[in-house]
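Structure first, then comments.
Missing here is one protein chain; the remaining ones are kept as they sit in the complex.
And then subunit A:
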Amino acid sequence: MSGRKKTLLKVIILGDSGVGKTSLMQQFVNSKFSHQYKATIGADFLTKEITVDGGKQVTLQIWDTAGQERFQSLGVAFYRGADCCVLCYDVTNEKSLNNLASWKDEFLIQSNVANPADFPFIIIGNKIDVDESKKIASLQKKLNNVTSNQLGGLNYPVFETSARDAINVEPAFEVVAKMALQQEELNEAGNDVSDDYNDAINIHLESESSSCMC
């Protein structure tokens, strides 16, 4: 189960309903935008091959999830083995900004990642194409407040994007890919310990622990 030939990076997009998770994914993967995206129920993913710096080919597997709270408890089925998590908010919706921390916490509880303290998260504020007057007042200050107080003072990369006008979407996902790759390499390292961790129980470790010192 270890030793995948291609590098597959699993990315989860989370955030409140209507912040534009599906639009971001569609814009990045298919370079298109529509007002007609259905509300997401459950979760599904799209994949895209990209080259990160250093010329390494990776496949991003991007999971789009439902925003409604009642579906949150089902996340445990999808979050497993994630390499990076994108926390989304809507720059016109203050509540979605304030909910970032709870999305992060919920993700950590359900995904059971090996390194919760330094698992890579990235923050995306979507819909910057809208009229300035509709945006959250003193956004930067509130955002700083959220990252420093609620998100544990960690310096997660922050991007402001427009999925509609394709602003900053590509750069954001390039960073996602880089962070996910780092996480994946971290997992691969150390005698596959983290890999076993992520792949859950495997009591017959005798054969595994000696293999793969590549």
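By definition in this document, a contact is a pair of C-beta atoms (placed from the backbone, for glycine too) under 8 Å apart; a residue touches a chain by one contact, two chains touch by 3 or more; residues count from 1.
Please note the rule applied: contacts and distances are computed from a predicted model.
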Which of "Nuclear cap-binding protein subunit 2", "Glycine cleavage system H protein", "Rab-GAP TBC domain-containing protein" or "Ras-related protein Rab11C" matches, in UniProt, the chain that is not displayed: "Rab-GAP TBC domain-containing protein"
Which residue of A:Gly42, A:Gly152 or A:Pro171 touches the chain not shown here: A:Gly42
Which residue of A:Asn30, A:Gln57 or A:Ser73 touches the chain not shown here: A:Ser73
Where the unshown chain meets subunit A, residue by residue: 1, 10, 17-18, 36-45, 61, 66-68, 70-71, 73-74, 76-78, 80, 109, 112, 191, 193, 196-206, 209
